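After this line comes chain A, so read on.
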Amino acid sequence: MSLVLEKVASGYGRLAVLHGVDLEVPRGEIVSVVGANGAGKSTLAQTISGLLTTTAGTITLDGTPVHRLRPERRARLGLVHVPEGRRLFGGLTVAENVGMGRHAARGRRGDPDVVEHLLDAFPRLRERWGQRAGLLSGGEQQMVALARAAASRPRYLLLDEPSLGLSPRLSSEVFRLVAMIAEETGAGVVLVEQRVDAALRLATTGHVIEHGRIVVSGDAEELRTSEMIRKAYLGV
Partner candidate 1 sequence: MDAVVSGIVLAGLYALVGQGLVLTFVTTRTLNFASGELLAVGGFLALGVGSWSWLPTPGKLAVVVLVGGALGAVVHRWLVLPFARGEHDSRWLLSTVGISYVLLNLFTNGEGANPQRVELTRNPGTVEVLGVGVNKQSLVIAVIAVVVTLALVAASRWTSGGVIMRAVAEDPRTVALMGISPRLVGAVAYAAATALAALAGVLWASEVGATPGLGVHVLVSAFAVAVIGGLTSFWGPLVGAVVFGVVVQVSAYELGALWGQVAGLALVIVVLVLRPEGLVGRRMEAKL
Partner candidate 2 sequence: MKKFAVAALAVASVASLAACGNDSSSEREDGVVRIGLVGPETGAAPQFYTDLVRPVELAVADLADEYGLEVEIVTVDDKGTPDGASAAVQQLLNTEDVDAIFGPPQSGNALQVADVIQRSGRPWLSAALAPEIMDESLDPNWLFRTNYNASDLSSVVAQYLFSGDSTVGIVHSADAYGQSGAESIEAEAEELGAEIAAVEAIQPGTTDFSAGISRLAAAGVDTVFLAITAGADTATVTKAIAQEGLAADRVVTNATILADFATLADPEQWENLVFIDPRDLTGDTVAGIAADYEAEYGEAPIIPTNVYSWMAAVDTYLQAVAEVGDARDFDGVREAMEGLEQVSVRDDVYEKPFGAGDHEIYEPEDPSQWIVFGFDGEGALEARGDLASCIADGC
């Protein structure tokens, strides 16, 4: 049971960004994809969820090929994408945003629902429940995005820069909740991040992406501590 990418290529119009990416994400495991700005991290997330067209290669979800499906079909299969910048519906209330997430879970009522646990862990959302999401702070918005994703009962969760624009304290709060969702739902998580250290701490496996190719893969802890890799690929 895993999400598998084989030789996946994609891009924007004629501009090719990904060149044959291989990736395997087992259920219940957190996989981090790290890389510099413009390396193709967001492109990868958008290609997996279907916002961008796969021009070559295959994507299979628990054995089912999904790379030709529209994004809404993939979401219904449990492939849940929290896009960069959160993309909440600002005019909708927190409740309505989370409610939107539930549509993707139609037909998968047996999958675990962890929205309540998430709200227990971050009670401020309950206080904001009836407010318009656009009026919330950045950290609160990211929590709403996570709650919305949880409402979709993810089998695989794609997180694109969830810590973007957040303070270190809030970032670690977000990462804590991501770990909680992964553990309680048993979903496989693809975490695309620029905060290399935190991302690799959370993950079991790590991949370094550069110029649209996965250049190094390995145990997340080893990558995190490898001086060579940090210097060569991540510029940190």
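The candidate set was assembled so that all candidates are chains of the complex that A comes from, given by their letters.
By definition in this document, a contact is a pair of C-beta atoms (placed from the backbone, for glycine too) under 8 Å apart; a residue touches a chain by one contact, two chains touch by 3 or more; residues count from 1.
None of these values were measured; they are calculated from a predicted model.
K.L.:
Please find, within this complex, the candidate from 1 or 2 that touches chain A.
P.N.:
Candidate in contact with chain A: 1, the rest do not touch it.
K.L.:
Name, in rising order, each residue of chain A that touches candidate 1 in their complex.
P.N.:
49-51, 70-72, 75-76, 80-81, 83, 87, 89-92, 96, 99-101, 103-106, 148, 152
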